[in-house]
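For this depiction, one protein chain was excluded, whereas all remaining protein chains were kept in their positions.
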Amino acid sequence: MISPTSFAYVADLLRRETAMLCEPGKEYLVEARLLPLARSAGQPDVDSYVALLGRDPSERAKAIDALTINETSWFRDLAPYQAFTEAMLPPLLEARAHVKHLEIWSAACSSGQEAYSLTMLLKENLPPGWTARIHATDVSTSMLERVRAGRYSQVEMNRGMPAQRLVTWFTRAGNEWEVSPELRSMVTTQHLNLAAPFPPMPVFDIVFLRNVLIYFDVDTKRDILRRVSSRISPDGYLLLGSSETTLDLDDAWTREAAGRVWMHRPRGASPTDSAGSLAATTARATAGVARSIAPALSQTGA
Amino acid sequence: MHALIIDDSKTMRSILRRIVTELGFETTEAGNGQEALDVLEAGLVPDICLIDWNMPLMDGYTFVTRVRADDRWRNVTLMMVTTESEHGQIVRALAAGAHEYVIKPFTPDAIIEKMELLGLVAQEVPA
Partner (left out) sequence: MTVTLEPSLGDVHAVVEEVWSSFLGAEEPILPLATPMPPGGWSAAITVSGGWDAQITVNLTDGAAQAVTSTMLMCPVEDCADEDLRDALGELVNMVGGNVKSLMAGSAVLSLPLVGHGDISPGSHLVEVCRLELTWRGEPVVVTVHQPPTADPS
């Protein structure tokens, strides 16, 4: 098993490069993720591989990718995607009827399964004449390259991709499957570290920020949510992972149930008088452009 | 819930049996399409069949067409689990009436997620 010194080095590396937490107790995970890389690099064990990381930037990048990649599947957990088509799209199709366009952010997009799952649902549900863009961002540039390539291994395709959508939207490319150019043209990519100030970005109608907040400490989580609220339209939606919540973190949000998932929504037009409404005010100010075209919130509820 | 596992490899049947048993299914096994049809004729109506393609006596594709042609088994879900992985083969199996398709090799998660897609396994309810 990995030594305490090596583990501390890896935890520190992750924290510096991605602000993600790697706490004691995760030794097994680190060992399991780094052992294959150690073997490929010709190192006898993880400790000697970690020693190599200090002097080899390309191995360092590989190690960070291996440690931050989540096993991901298409239409992961299903319910959020059901909420997307059944609860979020209908009101947005009404509200954006004059622009006939939706902007969606897939934050911490990893290898792109979430982004492309959304493009398939959009293709199936957008009325004629509408367009949509999925903005896929990640801290890992190699993951972004994978999203742009849109190629997935057999094993990845098996994870949750309905067979009918597989044959509709993918073709074989050697040992892999390649997503159709039509879907690829709907996805743009951008390098983005959630823990750092955001680069210029559009205002989004829907933000998927799933299963990534869990890796950050409370202060960073709070800060990320505050900055996300400034990039989301007043009648937009934020989806978090099933174990994640904005509650107790940021007063700028309310939530609505859609089946088994919570949709988080900017508190928007009717902010509460609590001290924490500063963030909400900032959000409304920044989202001003989109706001002028958005109807008053009708579904946010009392 | 009951799963009929159809594969000529005992090894593959045991891998699939371990996965679906974990999901709470009872299982019956058949070594080829003909044996599986015999099991159905004998009165078993499983919730799902997990079907290999290449098998002796009767292949999985033929089994799917036979099951789909008989009204007694209209509610049985059919999922191919096979090494056949050309685009055209998947299209053929779906056209013949297979509901889902898993390509070998797979991880247990792949089987579980497909069963969730098919509504045969309830997803974990978040706390």
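When the chains are written out, they are named A and B in that same order, and each has its own residue count from 1.
In the analysis below, a contact is a pair of C-beta atoms (placed from the backbone, for glycine too) under 8 Å apart; a residue touches a chain by one contact, two chains touch by 3 or more.
Just so it is clear, the structure is predicted and the values come from calculations on it, not from any experiment.
**Student:** Any idea which chains on screen the missing one touches?
**Tutor:** Touched by the chain not displayed, across the whole complex: A, B.
**Student:** Of the listed residues B:E84, B:E100 or B:E113, which contacts the missing chain in the full complex?
**Tutor:** B:E84
**Student:** Which one touches the absent chain: A:T5, A:S48, A:T131 or A:S153?
**Tutor:** Result: among the candidates, A:S153 touches the missing chain.
**Student:** Would you indicate which residue among A:P24, A:P44 or A:G174 is in contact with the undisplayed chain?
**Tutor:** Of all options in A:P24, A:P44 or A:G174, contact with the hidden chain holds for A:G174.
**Student:** Among A:A32, A:A196 or A:A257, which residue is in contact with the omitted chain in the full complex?
**Tutor:** Spelled out, the listed residue whose C-beta touches the missing chain is A:A32.
**Student:** What residue numbers in chain A mark contact with the hidden partner chain?
**Tutor:** Touch set of chain A with respect to the missing chain: 32, 35-36, 39-40, 153-155, 172, 174-175.
**Student:** Go through chain B and note every residue touching the omitted chain.
**Tutor:** That gives, for chain B, the contact residues 8-12, 14-15, 18, 54-56, 82-86, 88-89, 103-107.
The rule is simple: only the chains that are shown with their structure count from here on.
**Student:** What part of chain B is in contact with chain A in the complex they form?
**Tutor:** Residues in contact with chain A: 85-87, 90-91, 93-94, 98-103, 105-107, 109-110, 113-114, 116-117, 123, 125-127.
**Student:** Along chain A, where are the residues that touch chain B in the complex?
**Tutor:** The touching residues are 71, 73, 75, 77-79, 154-155, 157-160, 162-164, 166-167, 170-172, 242-243, 260-261.
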